[in-house]
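The other protein chains are all here in position, but one chain of the complex has been omitted.
Our next item is chain A:
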Amino acid sequence: MMFQKWKALAFSAIAAGLLGAAAPVQAQTQVNFTVAEYSSKTGPYFEEVAAAFEKQNPDIHINLQVVPWDTLLQRLTTDIAGGTAPDISIIGTRWLLDFAGQGIAEPVDAYLTPEFKSTFIDTFMAPSVIDGKIMGLPVAASARAMMVNMDLFDKAGVKPPTNWDEFYAAAKKLAAVPDTFAFGLQGKEIETDAYYYYSLWTHGGDILKADGTSGLDTPEALEAVKLYKTMIDEGLTQPSPTNYTREDVFNMFKQGKLGMIFTFPMLIPQIKAEAPDLHYQILPFPEGKAKATYGVTDTLMVFSSSKVKDAAWKFIEFAYKDEWRSKFDHGEGFLPVTKNVAAEPYYTTDPDIAGFAAGLPYAKFAPTIANWEEIADTTVRTMQQIYLGQVAPEEALKGAAAEINKIRGL
């Protein structure tokens, strides 16, 4: 592949040389595109899109850089600091405010035709709007839901819960099934805070109050964490949640050792491949005072430093055609961000995907605020202290709220 490209290049160079200076050498516009690697399918998918686009637009060349998620922010940071930022990049929407605030993201309102804009589902467009300007396009979306192991529920003789009281009662019964645990609770590393937000939101709380201060010092927040803490103390979760990352909890579920977990759609292809005999079901989060799910989006961002924004935008419009979006969402297991793909039968009739998509009307998003990563880390630390019993829940949440307000400068 690479070799052939070189050969072609060398050939055209020779040809150009033979024809002399008079021959117009076609100047290609180079567009640098940094792609976040969701799975092993991501790179080949975007190569295919780029190839199809270049065929139609021979004057534009797309340079793909596929970067793993773990190092993406670090990579972009070094690129920006070194003055070699790409023209477009996929980023986590939670970083968008930082990019916009530093003038690194280019507002796309001027490029976005009303027709193109109308293809997006509004819920997913909203997080990209900062100070009334659209700073990027949603590129991937997922929502969270509860997943239950029906075999264990049958053994325990209970029905899957719909609210937190039923959830707790079901856990009590599930705990009687030997060699298994009722509820898989994550307590280590990335997204330990998200596992708490599921409970926080459905109990009627929120990450931030209306006035912008932390919502962790509210009665709802306390109730939400006390439920988890009680379940740990009563042996309704796996022992020592602080030793279990998201993947550890999911793996236990695949082994049939957990009755209930909170998870994302990307787990379904894994279960189909690794534990095809598992009888699972996707359900909404237990309800408390409110219905909620956690919506997560990623954004396609144009860099303000780019000198080829028009060519880049041409590529973006191409990549958002239905056939490409459909292929991407299917391949990665995401929920569609465009209306046409969402209308596909697969997304409305498949019980797994429909289970996740059902929560979208009331999905909550991580707030787009500065220093979000630090605030999330404070929440993770607080949860771990509570789960370990180092600090009493009330005191820990008050401390966390004060710390978050300090980080926010309030």
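Keep in mind that, in the parts below, contacts are C-beta pairs under 8 Å (C-beta built on N, C-alpha and C of every residue); 3 or more make two chains touch, one makes a residue touch a chain; residues count from 1.
Definition applied: contacts and distances are computed from a predicted model.
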"Sugar ABC transporter permease", "Chemotaxis phosphatase CheX-like domain-containing protein", "Cysteine desulfurase/sulfurtransferase TusA family protein" or "SDR family oxidoreductase" - which is the UniProt name of the missing chain: "Sugar ABC transporter permease"
Touching residue (missing chain; options A:59, A:189, A:323 or A:395): A:189
Among A:208, A:252 or A:360, the residue in touch with the chain that has been omitted: A:252
Touching the absent chain when the full complex is considered, from A:51, A:354, A:388 or A:410: A:388
Of A:38, A:111, A:183 or A:244, the residue in touch with the unshown chain: A:244
Contact partner of the left-out chain, one of A:29, A:371 or A:405: A:371
Positions on chain A where the hidden chain makes contact: 73-74, 76-78, 80-81, 98-99, 101-102, 104, 187-189, 238-244, 248, 251-252, 257, 371, 373-374, 377, 380-382, 384-385, 387-388, 390
